[in-house]
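The complex appears here minus one protein chain, its other protein chains still in place.
Labels run A, B and C following the written order; every chain starts at residue 1.
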Amino acid sequence: MSDDNVEDVEAFRQRAREWIRANLRRADGPGQTLRGKDEQQDLAEVAREREVQRMLFDAGFAGICVPKDYAGQGLTPAHQRAFNDELVGYEYPARLQVPPMTPCMAVLLEFGTEEQKQRHVPAILKGEEIWMQLLSEPSGGSDVAGALTSAVREGDEWLLNGSKIWTSGAWWADWGLVLARTNWDVPKHRGLSVFILPLNAPGVTVHRIEMLNGNREFCQEFLSDVRVPDSDRIGDVDDGWTVGVRWLFHERMQHNSPYVTRPTGATREGEKGSILKVVRDAGRIDDPVARELAGEALEIGLVTEALNHRVARGIMTGTMSDQAAAVGRLLMCVSLSRQSTIAFEIAGAAGGAWADDDGEAAERGTDFLMRQTPSIGGGTTEMARNVIAERVLGMPREQALDRNVPFREVPRGSARQ
Amino acid sequence: MSDDNVEDVEAFRQRAREWIRANLRRADGPGQTLRGKDEQQDLAEVAREREVQRMLFDAGFAGICVPKDYAGQGLTPAHQRAFNDELVGYEYPARLQVPPMTPCMAVLLEFGTEEQKQRHVPAILKGEEIWMQLLSEPSGGSDVAGALTSAVREGDEWLLNGSKIWTSGAWWADWGLVLARTNWDVPKHRGLSVFILPLNAPGVTVHRIEMLNGNREFCQEFLSDVRVPDSDRIGDVDDGWTVGVRWLFHERMQHNSPYVTRPTGATREGEKGSILKVVRDAGRIDDPVARELAGEALEIGLVTEALNHRVARGIMTGTMSDQAAAVGRLLMCVSLSRQSTIAFEIAGAAGGAWADDDGEAAERGTDFLMRQTPSIGGGTTEMARNVIAERVLGMPREQALDRNVPFREVPRGSARQ
Amino acid sequence: MLLQLSSDQEFFRETTDKFLTDQVPVEVLRRLRDEAAGYDADYWRRGAELGWTSLLVTEKHGGGNISGNGILDLTIVAHEFGAHAAPGPLIATNVVAAALAETDSHPDVIAGLLDGSTVATWCIDEPGRRPLDVDVEIRVDGDDLVINGVKRPVEAAEQASHLLVTGRTDDGLTQVLVPAETAGVTVTAMRSVDLTRRFGAVSFSDVRVPRAAAVGEVGQASAQVQRQFHLVLALVNAESVGAMQTAFDMTVEWGFDRYSFGRPLVSYQALKHRFADMKSWLEAGHAITDEAAEELGTGDDRAAMLLSAGKAFIGDYGGELIQDCVQLHGGLGVTFEHDVHLYLRRQTVNRALYGTPSQHRQRLADLGQQRDEAAANKVDA
Partner (left out) sequence: MLLQLSSDQEFFRETTDKFLTDQVPVEVLRRLRDEAAGYDADYWRRGAELGWTSLLVTEKHGGGNISGNGILDLTIVAHEFGAHAAPGPLIATNVVAAALAETDSHPDVIAGLLDGSTVATWCIDEPGRRPLDVDVEIRVDGDDLVINGVKRPVEAAEQASHLLVTGRTDDGLTQVLVPAETAGVTVTAMRSVDLTRRFGAVSFSDVRVPRAAAVGEVGQASAQVQRQFHLVLALVNAESVGAMQTAFDMTVEWGFDRYSFGRPLVSYQALKHRFADMKSWLEAGHAITDEAAEELGTGDDRAAMLLSAGKAFIGDYGGELIQDCVQLHGGLGVTFEHDVHLYLRRQTVNRALYGTPSQHRQRLADLGQQRDEAAANKVDA
């Protein structure tokens, strides 16, 4: 790919705009909440998103930064950003972005064999394969490298047993990336391997977890003697943590990833509608106190967005280390949490009890209950702070009692299963 | 002292009220700041405070909770609180309370020999002796037990050398309580001893430190071959940390100490005047945003005060451990810091630059600069949080690399002198 | 909760604690979200037998308290309700019982409230208005009172057989007890984050009741309404502190048990410091609640400021505390299966109702200004 062949960003933007307006539906109004949609509706939405992904693919807008060798467009992050700008206000295949495009596809692109990439990446870009990450475990908390799910070799196959949790949409997704323990007699980071796995494989049971807001997208999977061919291993045996480190990096990068197609600002205000609508629907548009709170929500939204631009640019140009992604992630989590709290406060009594016609003031209490979700999922803010202090600022690492100890001897506490 | 002989609190309150109104001056208006008074004025104020202390003593209101054996009143904390309630709006010997009454006199009462107590406690209650604590050291930070000031025995005397810092008012005070190292070959807590010292002793040089707001009350003392008789030692040789632990406790307790005579609420709003005056003088009395901020200042003031009552009562009745004092102290420091920030925000542009006639809106920027002072002096909030986690909640202690190591071998870092 | 309960108070507390532990364990709470009323009528009657609704009613009307300060005694129950995230219209019934007893009106309803057979509730909040900002009209029409307007949210609106309505009559406030089935009364269910409490919007369209339905003097209810509001604040604060306490205890225990990187969570200093902050907020919540209830029960005029300070502080810091408990539990903390959200819900609803933290801070400024002006007048005089 030579520079000469790359389409000018503005020309690309123009082309994207025209295509989007001609082909995509306007986004549903704001105020969609996560609660209680029925299963059929969920599945219909997934089907539509696969369809939209296929439309993007056919129009040459899928995998904008994926190399042409794997059916991508071979363009630059600037092109992806331009596309995302133009996408504001339109439908998009939300469920197919994070985790499918990043970290899953990103890991595949980085560590997959040529055959694995040829087999899966085009299918992902066409919406034919939706990938999820089987990473966390019920006992694990922040310590993803402490995985207890085991993989035991039997000839050309591996036998997987254990349980993974917090897999979004596993009940309608197709493939999973799995981190498993292949060696218990070495320190924890040195006994892991990564596999890929069709979620409908025999021995995989998917249980939907009910979140406190009624959402049932997250799943727990029980793996019981699940057989995976060695050709579906990613990276070397027992060297899974090399993959894992980048996997986590791609996860932290999600909001800056060049692989993600998502309307600009969607993670900030877009999906929930403007905070000022909450002020208006709460009947407080002339209340200076409510206005100031709304101003704070706008303030931290804009600042977080600017920081994410800076970090993405810094990492891309090499002026920042990859670990700096944690800086953006930390502020984003804190900001999202504060924005939920602000909307809840603005809603007043409707934050506690609301009527169906309360508009954007409704459901703010439910959002508030779920406030910590971004600060937990995809690596906790505590881990982000550790990464910043230790990896970005170079401060001494926390004492870990599981370093240089065979994994089976590591203390686990009574809460550990 | 039997219960029968104790004066009823309400009768005592009535007597106190009458005496206060008849004898004490109304307090100066609010808005006194710490900046730039001249030396003569300071000394005149100290003289007046000694005088007021003597008046209290003569009227039977000094040392309300000090045993009668040492010229106190032998009454209860409830009496002291009643007196403090009645003192609101009147002058009081502010400089003679903390640290002179607590921790200094409190330590003396707890660990002094009978002779030491007879010699000093009545003199303190009469305002004849003002005591200060020579505790912190320039190299020490939060680690007061890491004292480098040394005391070497020579016959019946000790020879003190080193430097102490953050002694308030050492330039006009009379006596000091000194923590010094008497043994370098044992772990740090086991090689300390406590001495008392006249601040005008040969070899003591007092240097006034300028704080960033111009205040010069804090001092650093240089001790150069200062001789102290062994009879002025408090507690056993090398067992100074037993004294030190209680010393720090009495310091943390300052706002709940039964030995402190101070108008109720003085530490909250009293000395600075009501936050609502800042709102008014900033011309924002009709601004809902400024009013809400003022409401927050009132909120945390009232909550902090209630917490201090609870903690004091809990410790007194034994339902809380002594260490719980850190709980009250932590919230108070955080609240004071937030209150400074609120006042600064309310002052608007006058927080940055003000005119002499800005009333309570003036000097808010200076207060803001000094905001952290309460969170540093008398033990940092970091130490308070450690105490709460480790001593109140029983969580594992921080790893200390100076435990069980002869003090002379402890790592000290390049910033350590 | 109070540092030192008398033995009678402690016995009372234990009885309620045991009853709730037995009757409404967490599995029952989860199930109750699907029940229309959110609680069982028999459960409520048995609770009333324990004294849950009699502490603010004078002996003359069949009630009685423990310590002489019935409000303080009742905060003990409220604290246990919060600590168990217990169901039942505790606040609603007690406010009405106190109002009726105080005004010597509707003795039959009082009797039903005391034995738990009757549920009543207070209609005070109005949509988009601050607490106590009353727009509902109660017009005198001959021997009748005629009510128009909308109240929401109203706790247990669909469960209550009697509605204590606060409205405006000319320049003054009026309170009236309206049977729920009266013509012109419409109750619409609202949604809420609480699993077991139900709220509704109650609209009054030319609702006509005899003048004898008034609770207290027509147009003279202002002080009475303040007292009721203060009572609600005292109970809501105590409840929320109870919820904070349970969430905190649960999380401390979790922190000791849970290992990460071979170490228990509570060995990490960053978490230890957060636990320390939480501990300070929790104790402060207890402190301000108890001090306020004590002074309210003895009629001290500082109570208003203490109650608003508590409502604001416990609303904000209680929320931060329980959310930090959620955070420390990781993903489990946001699942329906885990228990921590039960207490988060209770605190969250309590924070939003009867004035948000922001609204109570504004009220504190108002009260502070009145205090300062009163003090200035006193000095002048």
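The definition used in the following text is that contacts are C-beta pairs under 8 Å (C-beta built on N, C-alpha and C of every residue); 3 or more make two chains touch, one makes a residue touch a chain.
Note that the structure is predicted; figures quoted are calculated from it, not measured.
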Task: Neighbouring shown chains of the undisplayed chain, as defined at the top - done: A, B, C
- [ ] Give the residue, chosen from A:V311, A:L336 or A:A355, that touches the chain omitted from the document.
- [x] A:V311
Task: Omitted-chain contact residue, chosen from A:P198, A:P288 or A:G377 - done: A:P288
Task: Residue of A:R153, A:R385 or A:R403 in touch with the missing chain, whole complex considered - done: A:R385
Task: Missing-partner contacts on chain B, residue numbers - done: 136, 141-143, 146, 165-166, 209-212, 214, 218, 282-284, 289, 293, 337, 341, 344-345, 347-356, 362-363, 365-366, 368-373, 375-377, 380-382, 385, 398-403, 405, 410-416
- [ ] Could I get the residues of chain A that touch the absent chain, sorted low to high?
- [x] 274-277, 279, 288, 291-296, 298-300, 302-304, 306-307, 309-311, 313-314, 317, 319-320, 324, 327-328, 330-331, 334, 382, 384-386, 388-390, 392-393, 395-396, 398
TODO: For chain C, enumerate the residues touching the unshown chain of the complex.
DONE: 268-270, 272-273
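We adopt the following convention: only the chains that are shown with their structure count from here on.
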TODO: Compute the distance, rounded to whole Å, between the mean C-alpha positions of chain B and chain C.
DONE: 40
Open item on the list: Quick check on chain A: which residues sit in contact with 2+ other chains?
Closed with: 289, 399
Task: Contacts with two or more other chains, residues of chain C listed in rising order - done: 264, 358, 362
